[in-house]
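Yeah, one chain of the complex is gone here, protein chain that is, but the others are all in their spots.
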Amino acid sequence: MLLESLRKEVLRANQEIARRGLAPHTFGNASGIHRSGSQVLVVIKPSGVDYATLTAVDMVVTDLDSKIVDGRLRPSSDLETHTLLYREFPEIGGIAHTHSEFATAWAQACRPIPCLGTTHADYFHGPVPVTEPLTAEEVAEGYVRNTGAVIIRRFRSECLDPIAVPGVLVAGHAAFAWGRTAAEAVENADVLEYIARLAYRSIVLEASESGIPVYVSEHHYLRKHGPTATYGQR
Amino acid sequence: MLLESLRKEVLRANQEIARRGLAPHTFGNASGIHRSGSQVLVVIKPSGVDYATLTAVDMVVTDLDSKIVDGRLRPSSDLETHTLLYREFPEIGGIAHTHSEFATAWAQACRPIPCLGTTHADYFHGPVPVTEPLTAEEVAEGYVRNTGAVIIRRFRSECLDPIAVPGVLVAGHAAFAWGRTAAEAVENADVLEYIARLAYRSIVLEASESGIPVYVSEHHYLRKHGPTATYGQR
Amino acid sequence: MLLESLRKEVLRANQEIARRGLAPHTFGNASGIHRSGSQVLVVIKPSGVDYATLTAVDMVVTDLDSKIVDGRLRPSSDLETHTLLYREFPEIGGIAHTHSEFATAWAQACRPIPCLGTTHADYFHGPVPVTEPLTAEEVAEGYVRNTGAVIIRRFRSECLDPIAVPGVLVAGHAAFAWGRTAAEAVENADVLEYIARLAYRSIVLEASESGIPVYVSEHHYLRKHGPTATYGQR
Partner (left out) sequence: MLLESLRKEVLRANQEIARRGLAPHTFGNASGIHRSGSQVLVVIKPSGVDYATLTAVDMVVTDLDSKIVDGRLRPSSDLETHTLLYREFPEIGGIAHTHSEFATAWAQACRPIPCLGTTHADYFHGPVPVTEPLTAEEVAEGYVRNTGAVIIRRFRSECLDPIAVPGVLVAGHAAFAWGRTAAEAVENADVLEYIARLAYRSIVLEASESGIPVYVSEHHYLRKHGPTATYGQR
């Protein structure tokens, strides 16, 4: 029953990626994880299937080692990136991978997105990080798993909290975002695209890349997150 | 009864912000004020509620000191900026706050929008001003109220008339626009976004930032405003 | 009867301007002219009326001196530009004035649009010209009529044929396009916007402003126009 509901949630998250235009063609995928109970299960979109024809039963169920537990179709080719992130970030419950226009442009330019305004500060604590490129050895050894590995390496080297920084750019590739649920992951992917768009326009207008003062970004981040949050109806 | 009608007007203004794409997610809000009679009342959108599910009764009613008079929900976190603007600009009857793409880019670049053409001159008398950044002390003391304070400071230091200049960019944040009603405020926010878009494209094409001659901008502004207006069906 | 049909055609042309997004708000207008017979009559959109509520009877009928012959509403404030163009360009039967995004950006940058490709060459013979700015005297003496005058001056000084060059940019203002009918004028305004968009993108990619060789642009222009045309079903 729980799995059935997660399958539907992951289906909706994938449909939402398409509806918001975050991944033309079959670029992009979303997954969710069921962590409580005796078994940890990941639900992910099948590989290369048109968003328009996806149904809940098409979703593929795997364990944290990417071994298929249930499903008639092959899982997304990005599965091993998802499972590695779930293993390393126990706080997260959903992941969205997109090739959205502006986030991908920053990723292709191998540049982190500086925090240039409060729209960014409300969702991301500090710049949106970008990974290093994979080495030839990493590609040969396991391209997809090592895509996850370079993300983890960036978060460790900068001591980043995946809840405070709910997304990343993979150099020369595109974006991954996550959240407490698959739906929140897609929302963060959508916000990331808007932040990337605003920053692109601002850089064209010669905005300073040093960004807004830390005392402003801290204020905004804490306004929406943490024990003293004043935003919304909580 | 009057309040009921203002609630509906403010609801429609908020929905219009969403319909025109001026504020993705729950960024952005509109308010209106009822000034005649014994009591001055402000009606504003509740905080962080999805535009799609808003109803007239969700609107929050406050006085000019931001004290809640009626409503079940928490008001927009930007309330104190709105009430300060209403206190300082007695001519205005509605305010719209957006994070629209191009206006926000100019705000993030901390640049006023020069008057580069007649589309701009028809609506804004001179450049669209940008505030100074808030100081660390202003953020600590009262971020939202002081956002209003830096707007007022900019208008005073340049002797600007809020009816002739119906909007402003807050540095590192986004845009506020206003008008005689909440509906007019949203229309001005929409025009501000289009002006910002045209100016962005023009700057990329290396337009001179000195803009159009003052004798042209004056002609256009007076064509639509003031006692000798010749535009429209009045 | 003829007038009735022209009113409907001009209404449709104005609605088409709105539908194609060529003029946000009430920026923009289209007109048509009836030249055969004893009386020459111009039909134009009323001033500042929302496109959504326009009907055929709202269209205003004037003579070539901009004197109103029929209609309850005030004509577009740009009327005198239209009538001057009709007087000077006897070949044309319709005019469309827009503030479309990219054409307006080129106008605000006071730059002609170079012919950078065959999309342009199929519709415009040579660059899209830009006028000089109006002088202070011209604005004071008659802004709208002199907007027409600077257009005519540009066409005369460069010996341009208004059928081969069916549009112009007015410096610091926006675009006018025309054609044998009001419908063709709007189509040319739409193509002008697309040409302006393509040229903007190309310039960002550092295209040479010298454009395509004349032997290519001539070939393309003649392919669609003149006695040896091979395009379409004629």
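Note that the chains take the letters A, B and C in the order they are written out, and that residue 1 is the start of every chain.
What we mean here is this: a residue touches a chain if its C-beta (ideal position, glycine included) is under 8 Å from a C-beta of that chain, and two chains touch if they have at least 3 such contacts.
These figures come from a predicted structure and were not determined experimentally.
Which visible chains touch the chain that is not shown?
The omitted chain makes contact with A, C across the full complex.
Of the residues C:32, C:75, C:117 or C:167, which one touches the chain left out of the display?
C:117
Just to verify: which one of A:3, A:40, A:110 or A:229 makes contact with the chain not shown?
Only one listed residue reaches the unshown chain, and that is A:110.
Looking at the full complex, which residue from A:34, A:99 or A:180 touches the chain that isn't shown here?
A:99
Have a look at A:33, A:149 or A:174 and name the one touching the chain we're not showing.
Result: among the candidates, A:174 touches the missing chain.
What residue numbers in chain A mark contact with the hidden partner chain?
Residues of chain A in contact with the hidden chain: 24-25, 27, 46-49, 73-74, 77, 99, 101-102, 104-111, 133-134, 136, 139-140, 143, 172-174, 200, 203-204.
Mind pulling the chain C residues that touch the left-out chain?
That gives, for chain C, the contact residues 116-119, 122, 187, 190-191, 194, 197-199, 201-202, 204-208, 211-213, 215-216, 219, 223, 230-233.
Rule of thumb we're sticking to: only the chains that are shown with their structure count from here on.
Interface overlap for chain A and chain B, more than half of numbers shared or less than half: same or different?
Different residues, largely: of all residue numbers at this interface, under half are found in both copies.
As a multiple of 5 degrees, what angle does the CA superposition of chain A onto its copy chain C give?
A turn of 180 degrees brings the C-alpha atoms of chain A onto chain C.
How many angstrom between the C-alpha centroids of chain B and chain A?
Chain centres of chain A and chain B, defined by C-alpha means, are spaced 33 Å apart.
How many angstrom between the C-alpha centroids of chain C and chain A?
Taking the average C-alpha coordinate of chain A and of chain C, the gap between them is 47 Å.
Considering chain B alone, which of its residues make contact with at least two other chains?
Answer for chain B, listing residues that touch two or more other chains: 204.
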